[in-house]
Every structure is written in C-alpha cells, then in structure tokens.
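Apart from one protein chain that is not included, each protein chain of the complex appears where it belongs.
Order of writing sets the labels: A and B. Residues in every chain begin at 1.
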Amino acid sequence: MVNASKQLITGLGVLLLFSVLSVSCYAMDYPEEVEIDSLANLYEPVIFDHAMHVDATEGCAECHHHTTGTPVLNAYCAKCHTGDVEMDVVACQDCHSADPVSPENLHNPKPGYSYHNDQPNLKAAYHLKCLGCHREVDGPTGCEDCHAKTEAGDKFYHSGEFAPKEDAQHGAEHE
Amino acid sequence: MSKITRRKFLAASAAGGTAIMMAPTKKAFAAGSFEGFPDGMGVLVDLTRCVGCRTCEAACNKEQKLPEPALPFDDYSVFDEIHHGNQKRRTTDKAYTIVNRYDLKDSDEPLYRKIQCNHCNEPACLTSCFVNAYTKTPEGAVIYNSHVCVGCRNCMIACPFHIPAYTYHSVLNPVIKKCIFCYDTRLKEGRPPACVESCPQQVMTFGKRKDLMVIAHERIKKNPDKYIDHVYGEKEVGGTGWFYISSAPFEEAGFDVHLPKKPIIDNVKDFLAIVPVVLTVWPALFTGFHLLATKGKSHGHGDDHSHDEQEGH
Partner (left out) sequence: MKKLETFGIKPHDASLKADGEKWSIMEKLLLGLTLDQYIGQAIRNKLNWFFAIIFAIGIPVIIYRFIFSLGAVTHASYDYPWGLFLGFGLFCMVPLSASGFMLGTTVEVFGRHDFEPIERLALLNGLLGYFFAVVYLLVDLGQPWRLSYPMVYSFGPAAVLFLVGWHVATYLSVQVAEVSTAFFEWIGFQRGYDFIRKGTIGLTVAGIILSTLHQGALGALFLYAPGKVHPLWYSAPFQWILFFISSIPAGLCMVICVSTIVIHTMKWRCDKRFIDNLDWITIALAKGSAMGLITYLIMKFIAIAHDNEWAYFFTGWGAWWWFEILGFVILPLVILSYGIHNKLVGLCRIGAFLTVLGILLNRLNTALITFNWQLYQEIPHYLEFVIAITIFAIYVATYRFILARLPILYKFRSQAEE
C-alpha cells in the first residue's frame, strides 16, 4: 500500500522488503498464487498466478535459474550448477536485493568476479523476467495490465485526476 | 591529477601573457589525457532493456521539482512527436531527461533510448564556459552554478549531445537547466539518481564508472548475439560518465557516431597553445619591424609621399 515516507521515492516500488508469500517451496510443491507486494507503492500489489505460469513454462528453471532442483536451462548458469540440488532459497527476493546500490552495497555489481556480479535488483528481476517472456509470447506488457496504479502512482505520473490541465499543455510547448 | 595541471595551464595561456608561461606548456600537454576522477560514479545504460515506460522521466520531474509536464508521463503519444520537421524530443528547461522511440531497420521491436546529460569526463560545456560555471565533481557529476552564469549559452553550442537548455523566458534570472546526476539530493550521499532507482527494468546500473565499464564489456562478451560490440561513451569525446550498450547500431538509435574520440577541448588546444607564443613573440617582432621601417626616416607625420609607388602591405 501507499508508503507515506516521502524520501523513499522510487519509480515502481518502495525499498522496504516484505515477504513474498511463497515461503516453502519444495520441488513440485509450490504456491498456487503469490502476492507480490514488497515493492508496491505507485502500483497495487500483483496477484501472480503461479500455477498458471508453471503450466505455461518449460520448467521452473526458466525463472528460478538453478534453485529448484530441476534441470538448468541457462547455459551460462549450467557452467557451475547442475540443478539437481534444491536450494533453501527459491524466492526472487532471496537473492535479488531490492536495493543493490545502497551506500553500503555499492560494490554490487562486483567486477572482476565473473559470476553473480551483474544481478539485477529485485524490481528489475521481476520486470525483466516477466516482460522479457511476455513480449516473446505476446503476453500482457502494459504496466496496468498487471498492476493497477495507486493514487500515489497517478500523482507521480501526473495522470488520472492529476493529469495536466489544458492550459498547461499550451504553456509547455514553445515551438 | 594531470588534468588539473593542464587546465591550469590552459588558464594561464589564455589569460596571461609572459614568457614564464611557456615553460610549463609542453610538460602540461605531454601529461596526456585525463581519464576522469578514478572513483567517479557512472551509469551503464542498457538500451536492450528499456521498454519506454517513461517512469524515469516522471521520477526526474519529481526529484528535480520541475514544472508540470504538458502531457501525463504515461501518455505514450509523445513518442510520435516530431519537432522542426525531423526532430524527436530533446531535453528542455522543463525536462532534464526524456525517452525517445526509434524504429529499427532489422526488427519489429523498436528501441527506446533515455537521453540526459552524459556527465562527460572532460565536459565540453565546462571547458567552453568563460565564467567556469560548471564543475566536474569527484563523484562524477557535472554540475552548474547559476550564480555566476552570464547567459552566453556557449555551453549549449559546445555540448556534443545537445543537452543544456536555457530558461529563455525568464526575465531577471535566466539560467541553464540540465541533468545534474541528482548531485545535491542523492549522489553526494552515494545514492543513485532518482531516474536510475525508478526504472522497473534496471536499464541503468549505477556504480563506479570503471567497474561498470567492466560489466558492460562482460555483458557484451556473454551475449555476443544480443549486443553490438561497442560501448558508446567509453571513448566518445574522451569518455562519458553515462555510457550505453545496445542491440542495434547506435546511429539507428539516434546517437551521433561521428563524434571525435578525444575530448572536445583537444580541438581547441592547438589554438590555445599559440596564445602564449603570440603574446611573447609579437611584441618583439613588431617593435623590430617598427625600428627597421622607421630607421633613418624622420618621424614627421604625413608629408611628402609619392603617389605612384604605393605598395600594399
């Protein structure tokens, strides 16, 4: 929900980490639905239909890399990870930090270290994965196809009831 | 800090006028080029990731307290805007960053590109400014001091990326407006800029410039099919703090691919180098001419001259 603390201004999310509902995630034992709300601020939380996506994808590794104990699909990951071990951490946020560039954390991405050195942050991990696939398979790609804008979002984007008035439009165009 | 010496030198040569300045000249120029502050921050922009959502534009507007936009930031009709017959949108005094869409030759998917100040290592805006209104901070930002700006707009002429804009409509205090890397509010404290943080796709990765350069090349190496093998801004105009990797040739995304690899100021160096020479040699030379020309002649003014043998000079 709308986070009141003003200084935490981000495009799509707050920095605070709440837990995603998927706590236990053993092989073939997965949540049907996941509410992704950890970053919700400008947009409402996403109710993610996990079961549907399990059916629609080739395998867990499509999203979960090498952590679910299923064959690794990405050749790059496969260099080290066989994928036959199921990890304790499976949820996105367990590896993808919501704030990889906090002052303490500035050295992530870590150069010189060839692996796990260029991890996207949590928000990007979601969006890159979701949108990457959706664009290929013609899934929904508009922002509000997945999550509705909040009032804070409308304010931020100057949309909805916060849309610019007519006269402002004329003032801003000078050509 | 070879750079500082060199700027100081240029300073001396442009302003001063004694032979003493000749000495440091060669040394300063030999010191080679400046690679930016070693620990300066930068941003790696991965064009392949951008989906054109304009969230970064909205974030910048909010962070920099810019005026209300003409259209909502989720209105995508702006991508079809054409100005002056053939121009896509550019940065203005009301928008420090904008996202444009480029249709590609070999792909149905367009490419989006975010435009803002690139925070050059040796900024043309800075070196062209005659009141030194610009500063390249050790953190990597190129910031601007409106209190000394006279309003000559030379920086706008000089910036190779067409970034600085001017508040022409202000009567008493017109100033330059451009992206400042969120220096005051964020960068100074080590936090990433608002636009970087807002992006859902992490198109922009914030970090030390030299670290990010490694990452950029790694991304290309790991995905040779996906990326063009070029980091735009690694070398262009002496290197920029924000640099780009792309899936399509950069010219298709509206980049100027003919920019020199050297800092813009290098173009001007030849000229600045002659300044001390002229200042020292000319007086001697022309006084010499004068003595020669008037030797043995009376200094009487303007009488007997024969009209026939006048020469040009």
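We adopt the following convention: contacts are C-beta pairs under 8 Å (C-beta built on N, C-alpha and C of every residue); 3 or more make two chains touch, one makes a residue touch a chain.
Since the model is a prediction, treat every value here as computed from it, not as a measurement.
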| item | value |
| --- | --- |
| Among B:48, B:61, B:127 or B:247, residue touching the chain not depicted | B:127 |
| Residue, one of B:153, B:188 or B:235, that touches the chain absent here | B:153 |
| Contacting the left-out chain in the complete assembly, out of B:92, B:137 or B:185 | B:92 |
| Contact set of chain B toward the excluded chain (per top definition) | 7, 10-12, 14-15, 84-87, 90-92, 124, 127-133, 148-154, 156-158, 160, 162, 164-166, 168-171, 173-175, 256, 258-260, 264-265, 267-268, 270-272, 274-275, 278-279, 282-283, 286-287, 289-290, 293-294, 297, 300-303, 305, 307, 310-313 |
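Assume only the chains that are shown with their structure count from here on.
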| item | value |
| --- | --- |
| Gap in Å, rounded to a whole number, between the CA centres of chain B and chain A | 35 |
| Touch list for chain B against partner chain A, complex | 49, 51, 53-56, 58-59, 61-63, 67-75, 83-84, 94, 109, 169, 189-192, 194, 196-202, 205-208, 211-212, 214-215, 218-219, 222 |
| Complex contact set, residues of chain A against chain B | 9-12, 76, 101-103, 106-107, 109-112, 114, 117-118, 120-121, 123-124, 126-128, 131, 135, 141, 143, 149, 156-160, 162-164, 168-169, 171-175 |
